[in-house]
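Of the protein chains in this complex, one is absent; all others appear in place.
This part shows subunit A:
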Amino acid sequence: MAYKTRLLATALIAVSSAFPALADDDKIIVGFATAESGFMEAYDKPAQDAAMIRIDEINAAGGLLGKQIEVIKADTKTDRAEGAKAGLTVIDGGADLVVVSCDYDFGSPAALAAEDAGKISFFLCAESVKAGIQGVGPHSFSASVLAAVQGATMAEWAYNKKGARNFYRLLDTWTEYNKGICDGFDWMLPKLKDAKLVGQDTFKNEDASIAAQISRIKALPQEPDAIMLCTMMPGAVSAVKQIRAAGINAPILNGSSMDGSYWLSAVPDLTNFYVPVQGSIYGDDPNPDVSKFNAAYKAKTGSDPSSQYAYPGYVMIDVWAKAVERAGTTDADAVVAELEKMKNEPTIFGPRTFSAELHHQNTTKYEIIEVKDGKPGVVDSWTISEPVPLEALLK
């Protein structure tokens, strides 16, 4: 009996492992090696939901190359070792595109597994230059925009539109993302005539108090025209709250990670606060397609996106599907070649460019969100005057 059961099990395993290979011919498989549990889940899920919206749209319109897109998933459990395993699981499942976690550190194990297998991988929303050729290999891409572009955008915009000349730079040294924002700011500042850095300081995201850093700003002969704050959740809220509580009312510029209204209750009536976003979640985006997407997202998940970080998931499937369509195959090298031909490829969340040197965005159009009296909304849009060069990114 036991022998028979074992025989049956063996047969089942043999059949099931052979199955994906058979399935390859009549469908295209997108494998998500992302976090479905643990703390990264909160960051991966919105972008993944957005990706599913684009996949559903493509399937409803007849599929890709005449085939339906099928999705398989493996949970990384917010663990790097599990991430590599999840990557292998979706590759074994026959994935033509391997989608990995938002963050470089958590997504790279699966991306490296995909690279070894010669598959295309896309980071859901990583904003470090390492998420791509530089950190993984020639088949790896990121769906978002480099952090440096955010810092550069805010500096140039504040200089031109807010008349800011005296900048203060406050860096949270916790992550590469934070440093990336300030690197972009540092690269842009010398290009702005008469603009100068009147002071700078660092803090750590988990610092219980940044009173000493604030005292340094207050010791300046006059309040700076703008404070470039390179930080992210959760320390960012604490920093903004403490800066305002100390009576400093200068404009605060930040990266996209501070987008969303969910944290605004912590700093009642916040004013003079600016972030760059790929699209507005507040229903006031100048592009009506963004609002249409927000409605689709709400229909799928029950609520509006909580920040702009859902959008890269949609863009990812959009550009990849276009490249597959143009290549006429899902073969990795052919699709990479098509992706690298994209120059200012229009998407609803701004133009996208990939090249043989960079699989990431070193310039794009950003909507500028202003928070005024506790209410966020689009006030402007800005594209930096020149792309951030690779030297500034690899600093």
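Keep this in mind: contacts are C-beta pairs under 8 Å (C-beta built on N, C-alpha and C of every residue); 3 or more make two chains touch, one makes a residue touch a chain; residues count from 1.
The criterion applied here is as follows: contacts and distances are computed from a predicted model.
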The complex's invisible chain, by UniProt name, from "Polyketide cyclase/dehydrase/lipid transport protein", "succinate dehydrogenase", "Electron transfer flavoprotein subunit alpha" or "Branched-chain amino acid ABC transporter permease": "Branched-chain amino acid ABC transporter permease"
Touching residue (missing chain; options A:K27, A:K241 or A:K365): A:K241
Selected residue (touches chain absent from view) among A:V267, A:A332 or A:I369: A:V267
Contact residue for the chain not shown (choose from A:E41, A:E223, A:D331 or A:E345): A:E41
Candidate in contact with the missing chain, chosen from A:D26, A:E206, A:D333 or A:E357: A:E206
Interface with the undisplayed chain - residues on subunit A: 38-42, 78, 171, 173, 200-204, 206-209, 211-213, 215-216, 218-219, 233-235, 237-238, 241-242, 244-247, 260-268, 303, 306-307
